[in-house]
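Removed from the display is one protein chain of the complex; every other protein chain stays in position.
So that you can tell them apart, the chains are marked A and B in the order they are listed, and the count of residues begins at 1 in each.
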Amino acid sequence: MAKKTWTLTDLEQGVYIEQIALGPENVGGTATGYSVSKRTLRGGLSDGVDVIEVNNGVFRFVVIPTRGMGIWKASLGQVRLGWNSPVKGPVHPAFVHLDEPSGIGWLDGFDEMLVRCGLESNGAPEFSDDGTLRYGLHGKIANIPAHKVELTIDGDSGEITVVGVVDEARLFGNKSRMVSTVTTQVGRPGMTVSDQITNISAEESELELLYHVNFGPPLLNPGSKVVLPAAMVAPRDAVAAENVPEWDTYGKETPGSAEVVFFLDLLADAEGRTQTLLRNAAGDQGVSLKFNKNQLPHFTLWKNRQAQPDGYVTGLEPGINFPNVKSFEKHNGRVAMLAPGESRTFDVTIEAYPDANSVKAAEQAVAKLQQGNVPKVREQPNPEWSAE
Amino acid sequence: MAKKTWTLTDLEQGVYIEQIALGPENVGGTATGYSVSKRTLRGGLSDGVDVIEVNNGVFRFVVIPTRGMGIWKASLGQVRLGWNSPVKGPVHPAFVHLDEPSGIGWLDGFDEMLVRCGLESNGAPEFSDDGTLRYGLHGKIANIPAHKVELTIDGDSGEITVVGVVDEARLFGNKSRMVSTVTTQVGRPGMTVSDQITNISAEESELELLYHVNFGPPLLNPGSKVVLPAAMVAPRDAVAAENVPEWDTYGKETPGSAEVVFFLDLLADAEGRTQTLLRNAAGDQGVSLKFNKNQLPHFTLWKNRQAQPDGYVTGLEPGINFPNVKSFEKHNGRVAMLAPGESRTFDVTIEAYPDANSVKAAEQAVAKLQQGNVPKVREQPNPEWSAE
Partner (left out) sequence: MAKKTWTLTDLEQGVYIEQIALGPENVGGTATGYSVSKRTLRGGLSDGVDVIEVNNGVFRFVVIPTRGMGIWKASLGQVRLGWNSPVKGPVHPAFVHLDEPSGIGWLDGFDEMLVRCGLESNGAPEFSDDGTLRYGLHGKIANIPAHKVELTIDGDSGEITVVGVVDEARLFGNKSRMVSTVTTQVGRPGMTVSDQITNISAEESELELLYHVNFGPPLLNPGSKVVLPAAMVAPRDAVAAENVPEWDTYGKETPGSAEVVFFLDLLADAEGRTQTLLRNAAGDQGVSLKFNKNQLPHFTLWKNRQAQPDGYVTGLEPGINFPNVKSFEKHNGRVAMLAPGESRTFDVTIEAYPDANSVKAAEQAVAKLQQGNVPKVREQPNPEWSAE
């Protein structure tokens, strides 16, 4: 059997591989045309950041163990997935001002295609009555490095798997462990992130989790469209309410414009499976997120209309909650409580489309989920969804 | 003379040894069976942390220059000293949220057996009236790396000494220098930490200092006991007041229970020497702290009764103050004022006991200090000791 595993990092065992480059010649088997490399970035805000680059022959992506197993960027030929953040990363957590009293220091590290928001909290920063920060924007998990990282390549099936273990834990606080498994296969136009999150405490713990998956040009351009099976769409706030008519389309870069956020209840099949598509104006490039509504029941659509240098970007964000302040989410029953030892698994698949045919097939898949149901599009925020 | 010194770090001179492993063959002399190694940890929260592992043939311990010369863990055969923190460290200070507005970000790095709390402040976080953090939990010294580290091995006497220099200094602030000397000897079942702290300012400076020395299983189990010569024992607060009857014994793991803290006035011999013992239920394993009450007049006993995954642990904590908010300690005269150039020295010895005989001998030593005096055990907090 041509299946090999490399331990890239194991803090407990004192294992750490600074640099490695692997391909079929290191594995054997029948699969060809792929490569995996690991290196540590040096200089600037990335100094000390470990990255793992996976190329399955057609689809490439970069995993960042140092940033909580986020996915920096990906591409399928000309289809580049990710965005051009004003921050040039990936940023080492030492340079991220998570503790900034403003509560938005998390933005210092925000330049990934896929970044997890959680685990104890996510969403807008929450303050005590006296203005003291209680929960910073989008939580801590994206700025905690994995203490164990393993790479497995199956030279027969062509499956490539990166597993990373990240603990968000503190005495007198929540103690959650995430085992993140990132999988692709030779020739597959995408990847799957499968995260098992376990409450490693002997006490109940709270969990908020949202996958902030971000795309800019070339997928995002004037006329781009998000295609998804919606039961209900609601604007988050007054700014979004003004944009309800064009909730599913994207306009031109608009310097100075505020972000627009919609909260959605998606439709899914009998097993909970659902799919959301972003496609460009021409309809010849696109990307889908596939996930399960039973795992990730709430969906947020973030449209940042600022100009490209300021982050012209959209976020497709399945979550167990909406990214409001935590107390509001808790009040509305969207903070998960995990019993001691309890685990939950979350799977998100990203699939890229390089041509009109594949985009059209994805649209048809969404249409099938929509099944002719007319989505209820609210003019005003849903008071159970929006804290504002 | 078979005595050699290695400079492991000297920032000013540009000296830094990334990795070294030493033993009798590098020193000469008659002492045998020991080893000392230095390395830099990679990966996870420990990335970039320097550790020095000392094995004197029977007793092993790990010094962490990067964390203010803390002692990570130690062992004497089966007697493992330290605890299982929910945080897997040792944690690089870059990952510790000391500035978290909550004031308890220090906990992100808390997994050592011996961690110093100070130097400008320690104890509970203190806030201004408007909720702004003034002093974070337990101060800064544990998250400041040593800028000079020397190792000396005497091949004749078998003495092994690690000296580290750590500055806690800032323009317009306190300026303290700690020269920490960690000593052991071939075959000795323990070690001594001797810290000289100097006010390197031309102005008066303030000093709070507490040795937070922490033990979990196997020393800590239901029925374990702390044996110490007490003049007075007082609960810190209402929670502790409920636990006064069992102040010196440990119960079973109790998820969800609050920490219990007692403040003590210990007895000592004519020279101020005193000793506190923690022993397991069977009485066949134990550990003592030996120190001098003239140096460290106040003693705190921390009992964290949570389950093991949440940190089932006790802290034996000699200090120049109790770990209350600094203003309360200052008001009660327990913050030291150091004149310009003034130094103070603090010695703490840790001794491990691997069998019933050695535990019994330690109990007898404590009994001798107690000399039949009946400790005054207060039912309620001492208002001069407890801020709450």
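In the analysis below, contacts are C-beta pairs under 8 Å (C-beta built on N, C-alpha and C of every residue); 3 or more make two chains touch, one makes a residue touch a chain.
Please read all numbers here as calculations on a predicted model, not as lab measurements.
*Asks:* Which residue, A:T7, A:T152 or A:Q308, contacts the hidden chain when the whole complex is considered?
*Replies:* Checking each option in A:T7, A:T152 or A:Q308, the one touching the absent chain turns out to be A:Q308.
*Asks:* Hey, which of A:L107, A:A281 or A:V377 is the one touching the hidden chain?
*Replies:* Looking across A:L107, A:A281 or A:V377, the contact with the absent chain belongs to A:L107.
*Asks:* Which of A:G77, A:P255 or A:G333 sits in contact with the chain that's absent?
*Replies:* Going through A:G77, A:P255 or A:G333 one by one, A:P255 is the residue touching the chain not shown.
*Asks:* May I ask which residue of B:A2, B:L22, B:I200 or B:A307 touches the chain that does not appear here?
*Replies:* B:I200
*Asks:* List the residues of subunit B that touch the chain left out of this view.
*Replies:* Counting over the whole complex, subunit B touches the hidden chain at residues 9-12, 14-16, 18, 48, 50, 66, 93-94, 98-99, 101, 128, 130-134, 144-149, 167, 169-173, 175, 200-203, 340.
*Asks:* Applying the definition given at the start, please give the residues of subunit A touching the unseen chain.
*Replies:* Residues 41-48, 85-88, 94-95, 97-102, 104-105, 107-108, 110, 127, 130-133, 253, 255-256, 259, 304, 306-311 of subunit A touch the chain absent from view.
In the analysis below, only the chains that are shown with their structure count from here on.
*Asks:* Let me have the rounded angstrom distance from the C-alpha centre of subunit A over to the C-alpha centre of subunit B, please.
*Replies:* One centre to the other, that is 41 Å.
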